[in-house]
Each structure stands twice: as C-alpha cells, then as structure tokens.
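A single protein chain has been omitted; all remaining protein chains appear in their positions.
What follows is chain A.
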Amino acid sequence: MAEKRRRRRSKEHLIEDEEQGTGVSNPTLDDETETYYQAFSQSQTEGETSAAEMIEENERAQVLKGELKSRHRRRRRELSKLTTPKDDVTGELKTVKMDSRKKLEETEQEADELAKALDDARVAADTSVLAAGAGDVEPALPSPARDKDVQEEEKVAAPVSPPQSPAPPKSPEPAEAVVAEETAPAPTLERTTSKDEGEITDRRRSTMRERMKSRLAKAKEEAETEIEKQERDERKRTLKGKKETRFEEMDEQEIAKLEERTERMRKRRIERSKQQDAMSFMPTPEQSFDFFTREWEEEPEEAEKPKEEDEVEEKEKKPDAEEPETEEERAAKEESKEETALLVDDQEYTEESYGPVAIRKAYMDDAAVIDAAEQKMLFHPSSVRAPSTEKVGGELEPRFLEDEGFYVGVKPFVADKNRSRMEDRILKESQTVKEAANWFGEDGQLIILPDPLREAPTRPTLVEDTDMHAIDTIFYKAIMREFDSRYIDGAVDGGGFYQLDVDVNSISFTHHHLFSREHVLAHKLTLLHSEHVARAKRDMAGFLTEKLSALKNSALLLQDYIASHKGEMTVVDRDNYERRLRDYKSEISQTRYLRDKEEQTDRTLLKSIIHTWRELKTLREQQKFVNTPVKLQIRKEDTDKEEDLAKWKLEMEEETFEEKEKFEEEFMRKEAVYKDQLEKYEKQALEKEEAQKRILDRNRQKKRRGSKSSKGSKASKNSQERQRAETEDDLDNDSLEEENAKDQAVIDTEPLPKPEPPEALDERTLKDQIKAKFMAQKRRPGEPKLFPELSNSATVTPSSQCTRSEQQRRDDVSKVKLYVKILFNGKEVSRTGPRPLSQDFNVNFGEIYNLKIVEWPESIKFEIYETAGFGSGRLLAELFAPIPESSVTSQSVALENVEFSSYEKIQFSHDGVGSGVAFKFEGHVPDLVTLMTSGVLNSSVAWAVGEDGLPLVPTEKFGASYKAATQIKRLDPFTAIGASGVSNLEKLLEWFKQSRLDPNDPNNKDIVYMLSGGEQTLLAPREYFRLEPLQQEFDLTTLEEIEKSLRYKIISLRDQENPIFKGYQMIPSLEREIPKDALKEYEKKQREETQMPHVKGDLEHHRAQVNLYLQKIKERVTAQYRFASHQKTLQDVVNEDTVPNITMIATSLLRLSEPRRPLRPVRKERKKVTAQALDGKEVKILINIIRASYIPVRKAVRSPGTSIARDVDGSAITDTYEDLVCPFVEVMFQRSRVRTWQGEGPNPSFNEELELILRVPNDDYSPSSLQAIEDDIFINLFDEVTVDVLEDNRERETNIHQRIEKKWLGSIKIPFSTVYFNNKIDGTFRINTPPFLLGYTYDMMQAQPGASEVETTIGRGSSYLSMFVTIEPSLSLPEPFKEKLATTEEEELIERADAWQAELERQFPKRIYKTTVMDTMGKNVFVTRYFRSIKPPPEVEACTDPQKAMEMAARYVSMIPFVADTALFPGQCDIWSTCNQFMKMLCGDEEEHAVLLTNYFLAMGKTAYLILGNAIPEGQTAYVLTCDADKYHLWNARTGESYSVHDNYCPIQSIGCLINAENIWANIQEYEKPSQMDFNLTNTSCWLSFYNKSYLNRGLASVQPAELFYFRKDKKFDSMVLELQERIEQMLKNKIMEWRSRYITRWNRHCTQIMRKLLPLLEEIHGKQIEQSHLRDLEESFKSYKVSGFPLNLPFTDMTSITEAVFSTGVHSKETSDVEFALAVYVHGYTNNVMSVWVYVASLIRLR
C-alpha cells in the first residue's frame, strides 16, 4: 500500500519535472524515467542501510538520474526530429547517428560506473566478476559478457530474494522470476525475464542492494540489447550491403514504430493476463513454458556453454526471425538500431576497411554438428505403448469403470501410435512435473471426452399434424374501412367469416300465362285431387263420427246412472252430474255439427273433382287433342242400400230427438224470459195509466182551486186568511207542478216492446230440415262410395296433330327460360343460369349458392325472371326470404315453398290463356275466369356450417371481443407448452421404454430425471407441471407492493383522468415526498360511492341515495365521453384556415369606408388565449356595473309620540330623507369580495369596473378544468346605512360616532360556467329580491307616466341591474363535441337531422338548433323523443283554476334543485336525462326542468313547446312556451316565472328553435328576440319545421315514461318534513350564533312566531309580492323596533347550501350587542321529496 502511494507521489514528481523540462511528455519515456526515478525515490525514502551508504548511493543515483534525464531529452529531440518531413531525413540522419554513437559510449560508461558502484556496495564482490564486468564493455564479445551478467545476477538474486521478500511468499511470481532468470537466455525468454525483473523492481525489491542490482541489470540489459542490435545490423549490412536507401530506412523506422506499438499492446495484454493467471489455477504461459523446458535444467552446468553456442548458431541461421522478438524496450529499440547501425559502420570501417562493401562467403556448419546439437536439444517421444501401471501411478491397480457398470461412452478414434507418443511424452514430463498424473484416468487411459458428434446427420422431423392452426394465414382482400354499422365486424374485412347458403331448388307454376285452357283445368283438377287426398288421409269425418258415437255412449251411460242413483245422490252431486250431462250434450251437438260440415266439404270436393274432370274431358273432346297427361279414374265401391237406409234413419231419429230436447230447453228458457218481460210490460202500462189519471186529477183540482179563490174574493173573506190561502195555494201549485212533471216523465218513458211468446216446436219442419241437411251432405243410401284416382297416364297429343294456335303455344313454352336472381341487402349477389320451362310448367334449378357476407343481413330477395330466349327477360315476381335465425344452419334447414304471383297482364293470340286476362271455357261453363301468373318457389336460406362444424353465424355485438379473449387464452404459450408437455409425457415414457436408452448416459440425464419425477417412483409421469420454476427468484418485488405504492397509484389515476387528479402536473419522484393524505380525497370518494354516508333523517338519506345514483350516471357518462374524446379526427389535429374568398375581401373593404363613430364604440373582438399561452399570468373576471334601477327605498319609520324625542336618532334623520337609499354592489367570487362605491337614490349609476382573480385548481387553465369550476359569482345589492351611535346629544357638536350597516336588498347569482361559455355577459338583469323587505318599499312614483302598463307592473317589486361581465384574458373555449356518438336512431333520420341543422347553423350561426341530444347512456337521441304528456303531481292536479295549475306546475318544477351539466359532467357537453331520471336525481339543468314542465303542460292540455335559445344570465338555455288563445307565454322552468312574449324584460334574448313531440321548428325569422317574433308556427317563412310534407313525421316513440311515479304524501311524510324544518332551524340558529361569537345573540321569539305564520302564506302565493295587509301585522307588533329582514326561498338540496345562502346575505353581521334576531324556517314538502325551504331572518334593533 505504502509503495503504491509512493509510486503515485513519485509520478507526481515526475510530472512536475517533466513539465519543468520540456513541457512535452512522451509516455514511453515517462515509463522509463519512472522506473529509474522510482528506484531513486525508494532509495530516498527507505532507510534500512547505513546513512553513509545511502548518501553515496544517493549521489550516484543522482548522477545517474541526471544522465538519464539528459538522455531522455536528447531522445525526445530525436523523436521530434524524426517526425519532420522526409526531405530533411537524410540531413538529420547524420546527426542522429552521431548522437546515438555518443549515447552508446555513454551507456558503456554507465555500465562501468554501475559495475563500480556495485563493487563498492558489495565488499565481498568477486574480482572475477569485476573483470567480467570490465570485459563486459567490450563490444566484440557480447555473449560471454551477457552470460556472466546473468550468472552474476543469479548469484545476487539467489541469496537475496528468499529472505528479503517475506511479504509475498504465496505468490508464485518471485520464484518464477528466479527461475526465469536462471533459464537459458533464449531471446523470448530474455524478454520475459527482463520484464519480470522490471516487475520485481517495481514491486518487491525492498533493499538497496536489490535496487542497485536491478539498476545494474537494467543498464546491462540495455547495453546487451544494443550490442546485440549492433551485431545484427552489422550482419544485415554485410548481407544487404551498405546501399540502404533512405526510404528503406524510413520504412524500417516506421516498422519499428509499428512494432513498438504492437509490442506495447502485447506487453500490456501479457501483463494483464499474467495478473489474471496469477489468480487462476491454470498454468500461466511461463509455467507451461517452464513445464516444457524444465527438463533442461536437470542437465549439468556444463551443458550451458555449448547450448549457448547453439543458440548463437541458431541466431545466426535465422537472424530475421529474431528481429521482432529481440526487443522489449520500446523506445530504446529504434534508437539502439540507429546506434548499432552506426556502430557497425564504424566497426566495418575499422576492421574490414576498404570501402563500405565487403563480400563474404556463405557459410554453414557441419550437418553432423547440427544434428548432434539437435539431438541434445530435441526430444522424440517413443511410439511404443507405455505400460498402464506407469500411467496409473505406480502402486495403484488400473480400474475399468466400464466393467463396473459405469457409463463410459465411446471415445473418438485416435491412432494408437499417436496416442502412445502422447502418453510417452506426458509420462516423461510427469517425471519433472507432478501434475502430469492428471492426464490419465483411473483405467490408465488418457482422459478423452466422448465423441460429441452423432454418427449420422439428423434433422428435426417436420410435424405433419394439423394442429398448427396458430400459424395459419388467411387471405384478406384489401380492406376499406367504413365507420358504419352495416358491417358485421366494422369493416369490409373485419376478420369474421360468415356465410349464408341459399338453396334455389325449383319453381312450379300454379298458373302461367302460357297455360292452355286444358292446363288450367288440369291444374285445378290436380289441386282438387291433392286436397281430396289430403283430406282422405286425415279422415276428419271418420274421426268425428267415432267421437260422436263415443260421446253418445257416455252420455247414455251417465243418464242411466243418474236415473238409477237418483235417490242416493245429494243435491250437489246431482248438480254435478247434470252439468256433466249437459256438457256431453252440447259436445255431441258440436261434434255433430263439425262432422256434418266435414262431410259436406268432402262431398262438395268430390263433386267438384268430378265436375272438373268432366269439363276437362269435354274440353279435350272439343279441341281434339290432349295437352296434359292428367287422367282421373273413379273407383266405385258398392254399398248395401238397406243397411244404409237403416243407418240413415237411425241417425235422423237421433238427431231429431236431440234437436227436440234442445229446443224444449230453449223453449223453457224463452218462456221464462217472456213471462218476466210480459210482467214488466204490464206493470209499466199500469203505471202510465195511473200517472195519466193523476195528472188529470190535479189539473182538475187546480182548476177547481182557481175558481175557488176567485170565489173567495168575491165572497170577500177575511183578507188575511185569503192571503194565507193564497200562499198555500202557491205552495200547492208548486208541488203539483212538480208531481205533474214526475208523472209526465213516467208517461214519457219509452214504452217497452210487447214481448212475443216463444214459438212452439214444429216437429214437421224440424224433420224436414234435418232431412234436407242429410240429403245435401251425406251420401245417399245405396249410393256407391267414390274414390277418385288421378294419374298422369294420359298421352299428350304430339304437336304435329294439334291445331295451329296450340302449336304456337307449345313453341312459346319451349322458348321460355327462367332464372332467379338472388339479392342480398338489395344487391344482386348471384343468379341461376337460365333453365327452360318444361311443358308441365316446372323449372328445376337445384342449385345452392354460398354467400360470404360482411354486412348484417337485412333482406334476402329472389327475383324470378323469364326470358323468351333472348334479352335479359322480364321480371315475373319478387319474393323475400326470411333471414334465418342463427340456429338455422344448412344442415338443419328444410326446403320451403314460397308462393309468388305476378300482376302483369299478358294476352296471346294463340291458345295460351294469358295472365290477368279474363277468358272463358267454351262449352257448358258460362263464367269468365281471370287468372294471374303465380307459382311456388321451392327454396331455403340458412347459415352455412364451417369445416369445423361451427355455423358461420355472426355473433351479436360484444360477442366478438369475447371470442377474441378466449382465443388469446387458447394461444397462451405457457399453457400451450404446459399442456402439450403433459399430454406427451406418456408417449415419451412409452418411447423411453421401447428405445431402452442407457439410463446412465449423462445425455439422457434430463429425460430420465423428468420421467422418474426426481424420485425412485419408477418412470411415472408427474402429476403437476410448473410454468416457470424459478420465477419467484427473479422477482424484485411483488405485485401487491406495486399496487400499494402511493406514487404509482397517483400516476395511474392521473393517466386515467380521474377528476381529482386530472390536472395534477407534478408528482414527486420519491415515495416519501408524497404526502400521506394525497389519496385521502379520492378514497373518501370511493368510500362514498360504495357505502352510504351516515346521515340523520329520512330526507337526507334520500338525498344521499340520489347523490349515489348521480355518481353512477356520472361515471358512466364520463367513461363514454372519455372514450369518444380520445378519438381524434383530421379536423382535431389539422387546423386549416379557410381560404379567403371574394366576399370576405369585399366586406373588409367595406369596413374601411365605414364612418367612424367615436361616440358609439364597438367592443373589439379579443384574441382567445390558450391555456399554454397563459403561463403564470393571472386570469381576472371583469365586472362592469353600469347602473341599477327600481331599487326599493327605505321606509320611514314613524313612531308617533317619540318622533320629537328621537329627533337626534338615526332613524329620525332618515325620516327627513325619506325614500332614500344608498345602494352599492358587492361582488363575491370564490370567497373574495369587491364592491362599488355607494350610489344614491333608487336609480343609481355606478359605472365602475370591478376585478376579481380567478383561481383554478392545480393551476390548470385547460378548458376541461375550467369547465368544471362550480363557483358562482354572487352580485349582491346592499343598502349602506349610516347609523349614528352617538349616545350623548351634547357631544354632537364635537364628536361623530357612526356605524355603517349594510342591508341586503337582493342578489344575482351567475355561475362561472355561464361567463366562461359566453365569454361575456352584457345586459340588464333582474335582481332576485325577496318577496318583501322589511323596512323597504318600492317607490311607486318612479313609474314613468308614459310607460306602458306592462312595464309598470314589471317595475313593481323588482330591481334591475345593468352590467357587463367578462374574463380577461379571453380564454379559449373547449372544442365543441363533434364526435359522432353511437345512436339507435335510424341512419337516415340522423343524416337528415345533421343536414338540416348544418344548413340552419350556416344561415344563423348564433342561434341554437338541436336535433339530437346525448342521453345519459352517451347515445344520441332524437330530441322529439323527450316529449310526452306526463301527469303532473297531485298538487297540481288539485288546482282547479287552469292558470293556477300552470303556476303550480312551474313552481313544482322550479323547486327541483338546479345543477349545471358542466358541473355535473365536467368536460362533457349537454346531457339530457329523461324525466324519471331527473326525478330520481332530483337535480338537473335548464333542459331537464324545461322538458319536465313542457310535459306537464302537455298533460294539462296546453299547447306547449320547449324553446332552445339564449337568455341572460344563463346563456344557452331552455324555456317553455305556452300558447293560450293566441297569447304566448314564456316560462322559465328554473325559477317558475312566466313572462309574456311582449315583455321587454324577459330574460330570453334569442330563440333558436321550438320543439315538441311532433316537430322541431327552427326560427328563420330576421329577429330572435321574443318580442319581435311571430309565433305563428304555420308560417313557413318564419319557421322551418323538421318534418314537413316531403318528410313526414316518423312517429318516434318517446323515451319518457308514460307516467311518473309519485309518492303519496302521508302522515309520515308530514312528520318528516316537520322534522327537517326543525333541524334546519336549529342548525341555522347555531350557525348564526357561531358566526357572531363576539356578541351575545338574542332571539326574539315573538317575532319568530309572527314570521312563522307568514311563511306558509308566501309559499301559497309562490313567493310573489305579498299584500301589504299581511305585513301590517308584523309591522304593528314591532313598532318599537327597527326591523330589517327578508325571507329566502330555495329548493332543498342539503344543509350546507342553506347555510351558505344565509351567510351570503350577511344578516348576522350586525356588529352590536343590542340587536335581536328572529329566525323562522318553513319547509313545504311537495310530492317526491321536492322541498321548498323558506328561511326568514330578521334583525331587530330596539328603538330608543
């Protein structure tokens, strides 16, 4: 370690030195200096020897170092010169030579010095050595000198190294080095030696002596090599002569350089390998070298000399070969070469003299000498086989493994001679090296690996089995991808293979226009006959006869039974039996009837057959030829007349009897009825008579009385009495009249018809009837039974014998050919070949057509064509085949007959009867017959069956993906491999047994192991297999851990665009940097989704359920939308500006010429800023409040009596400034507020611009996240009241002590999304004011006298605010969602809708038109489907006044909470939910409200439409339009307010279209404001309807439910509502106390009581202006208070929203302690948990 450090240090020194010297460093030189310097520095640092010695040596070393340095410098110079261009080379060569000569001298001196130093250092130095050292110098004697050097070194090293290198005794190197030094100085050896030496110098030499010695050795070496070189060069020169060109020299130099480099590399490599070798047990190259050369060591010392001589000789023999090997000192090489070259030069000059060239004789040594030398040097192993004992190792016996049963294997063949030689050599070597024993095995043989090669070449057999389906390919045609639902797999070539097999078998005509008359008849006959045969087969008559007799039998039995057991039966039983009997009887008559009918038809059929046959016969006779082979034979079967007659009679009897019985029963019934009716009739007649009588009586009475009174007056009776009588009379008269009327009514009643008595049975007629029937229907007795038999045995007259016209007909028939076209989905897919029509009018095709289909089958059509030999022919008929069900395959299908007929009229001049033409049979058939060509096609359509036996039926949607999944499973390589392995194991075992493999053969190890199962359980296959046995070893972690990782979870959630993490920009890279609660919100949400939150109360529970439902829908829609939004179209990616056309240029030119109007500035269109461009800038919402109008003013508080006393009071001051108000506007957004300055009066003008900063979650300004902002902008109107709180009147002159109070007057709430989507909101808005504001009143005087009635009414009770809201900078809007959504509508309808909408949007780009909307399933639904009359809730139905009912409905709908779609479904467009979904969710946006309201109105019998348009402040919205007797009203379904269309303050600004169930009407008028529009929908110039005459209404079914389910309001509901009310009140009270925790909050119970009474009243009138009379009560009771407060009304969603609303009014912020509060809550529950919550908050300040 220390050494290393030292070396490093020395290196540093060196570098310094070098830098001082020349500044250029040569690595080779550095190396050299390093070694020297190291030696020196070691000598400096180590102080083992005496100081004197050290100094001495130091000095010497110093000198040496100096010398070396100078030499280095010189060399460097040389080197630099060497690199100069070649022209100078010759010049320089000389100097170089000079230098090198000098250097040689120097080195000689050096060597001298070193030797001396050595001598000095070693007292006990040998003189002979010294002499040798001196002799060393002589250049002429190189070899002995070297020899001695080596010897000397040996001597030095031998005694020194063992004791003085204790540190690395384990390392083999020193020993090796020693050995190496000792060995013969063969050139290669020398190199290694010197290197070793160098290493030793580097590493181990720790003593001075050693150091010195090494230095000496080095120097000597150098000298040696130089000398050697010299010698060589000399020789070379002698060979080549002295005429070396400089180029050669240059070459030599270059070669030298190259060599130098390669040498360096080699050295390095060797060094490295040496180091490596040192570690391994393999013999190093040296070792192995030693191994081979050691032998020579054994020889005695004297061998050395001659050997050396030999070497010299060798050297001489091949001097060139030595050249690359001699040198190891890299830099020194070339130099020495130069030097030697010079030296040789000199020498030659001196010795041989006389010129530079000397010619020498080639000389050679004596061959014998060489041989001898070789013999000594070389060793020839003998080829005689050595005894095995020797090889095994003496004492051991050779052991033969094969004999012992071990597997040995077949060894590769080696010739015996060679093997013996090898063995011999090894044995020889083993005498010196012990390890040689390893070469032999235990059996005394050389260890030879078994032959790895097989004897015969093999190749893997190709598996010719068929289960290679995995790599099968299918040929696909080039695919044209259509985004169309027509295709089964989405594309023309989607992958599936579906086939329909269409079998067209035959056509047979039932009528053909080429039929002759005979044909017609023959056909008729065949038809009749076949029917007859069919009937005969069925034999219904026979069956019924059997049945009849059986019934009769059982009826008889039953009758007998009843008769015999009458006494024993109970009443019930009897009833039962009688009923049964009746049943039997009716059954019998029924059956008889049926049988009779059957028999009749049979008979008529028979008759008509015979009749037709007769006709045919006559026809044939007439025309004198036979056209058809039809022939009828009638077989007779004679019958016994007597027997028949008997039967006939019996049956007649029976029937008459039954009929009679039936008739009697009937008669009885009828009689009863008759009697009853008669009675009634008589009674009525009687009554009438009586009534008549009574009337007459009364009239008479009246008359009499009239005369009586007149009599009375005459008689001048007591006037009083008379009066009384008169009144009595009057009364009497009245009652009489009444009675008369009654009686009259009785008389007037319709007289009952006089009943007819039932007729008695006429037995004769009955009998006659039955007889007639029998005659008509039955075979008469004695008549033979007839069996017609049809055969085609008649011979058809050959054409030549027929008439001319018949011949023509036959010709025509033979010309006719037919073919059938098969059309699939309206496209012809194939057609049969034309087949001739046979003379019996049949065509046989018998062809099956395979249709490979890619589209969903919609229709399969056959077209039958007829040709007359040429041309494409005439379409005879079209007929449709049913699309087979997926279960119908070509294997299971049966041929079916499909009838067809043609309506074509064809007439012929020949015998053909034609088609559609009336013709007449000649002869006795008088009537005309018209027949149409008709026939039967025998065909079938079925799904084909594939080769694998599976039907080629397209699976339903989603089926495909499922299939794919299973396929993947099937192809999983692991399972595949595993399965095959297992299945093959048995086969393998079998094979193994058969092949009798050597189980000991290591090659079979695997297989044996596998089959043995690792144990001794015979060769049974294992019962399990492992997929990847070492899988777990390689696992870094488990999947669970990955799942658990918070960071991973967040990353993947962000990727999934989970709403919480969507905008997340940076996720820490380390797990620990992630806050533990990062997922808290997400998990909470998850939990909320899975389980119900714990809430009190049923209503809130319901709310929670609603939220859950909402969440589910939201998820579904989000998923749907996300999928769609990631599908990019070309337009999404490529933004192509429209090319400006001429009109655009014209308009821009026109704009230039426009007059400037500085007083009417137009707002400039600002550039939209994208989210990326925003980057760190703040986004502001600018609100420009312009003015307010109709603000309520303070009401004077008059308190008589105290007015003077309160002169100084604040309220007294307001008295004087009555009707004053100091309003200001405060805008609150995201809990930050800004306000305007206070204005004055009820119509203040502010003209102020307010700024609010928009804060976006996660700083994500992308449209989707902006859309999701749910915050509202609250614009509150307050009145600023200054209250004087100065206590003491006397201080007034000096002090001012006032308090500013703000009183809420009203507010406007604008959702941020509205501003965002509309970019700006500009206009006058109605401020939502409470129904009444205590302490404020509207200034009636303000109503301008000129204003219309409408305006004045509007002006009352509502304030208005003009403002302008925008976002700065203008943010880019989300791209409109254009993706074509999945739809279930008809393709054609959607197409038309799109075109219609696009056309309108082109005309009126700003108006809103809609034809389809997205439903909660994410599908497009045609908008008219949303309309259907729906029964309104019971509250509404209870209203009798239609106007009231409408208001009630509007109120009900408005009480359903509002949630914007953008907030509900962030990032998505408008989604329309159906009414029942809306009811279930109990929240929705304008559309849902408006749709529901429209549907209610429709149910109430109104004409109602949904309006889509723009309104302020909500922007794009939906209203409801009702039409009532030409009066149009607009309803805001969200607030429940209605406006007349003429209302100027109506918030709706633009109407786009009207929609209801029947149609969509688009506004194509010039104006879009309702007040300017014409609402006559029939006016086509104003309204463009979707459905019109050319495109009729499709009558689309509604998606709405037929009716909504309304819960019944019961007691439980009421109690629930009450409970809720109490809870809200309690909570609000607590909250208010909490908000003003600085002060004591007192509650005024009295006030609360009064307010509680008031609130239900407000609900009743739907929060409209309350009458003053109601308020008076409140005001009266709080005369001594200054009351300010207002009721709030809001739909119930949850508690927090109520608190929020109350908080925003700021009622609680009365910063005094002497204030009292009143709070009343009223909850009005409507059906289905729709709640209207009223909160009345007021603050009361006692007046002093």
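Definition applied: a contact is a pair of C-beta atoms (placed from the backbone, for glycine too) under 8 Å apart; a residue touches a chain by one contact, two chains touch by 3 or more; residues count from 1.
Following the convention adopted for this analysis, contacts and distances are computed from a predicted model.
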item	value
Name under which UniProt lists the unshown chain, selected from "Trafficking protein particle complex subunit 2", "Protein EARLY HEADING DATE 2", "Pyridoxal kinase" or "B9 domain-containing protein 2"	"B9 domain-containing protein 2"
Touching residue (missing chain; options A:534, A:1039 or A:1066)	A:1039
Contacting the left-out chain in the complete assembly, out of A:451, A:878 or A:1055	A:1055
Residues from chain A at the interface with the omitted partner, ascending	462, 468-481, 493, 967-968, 971, 973, 976, 1028, 1031, 1034-1039, 1041-1043, 1045, 1048, 1051-1052, 1054-1055
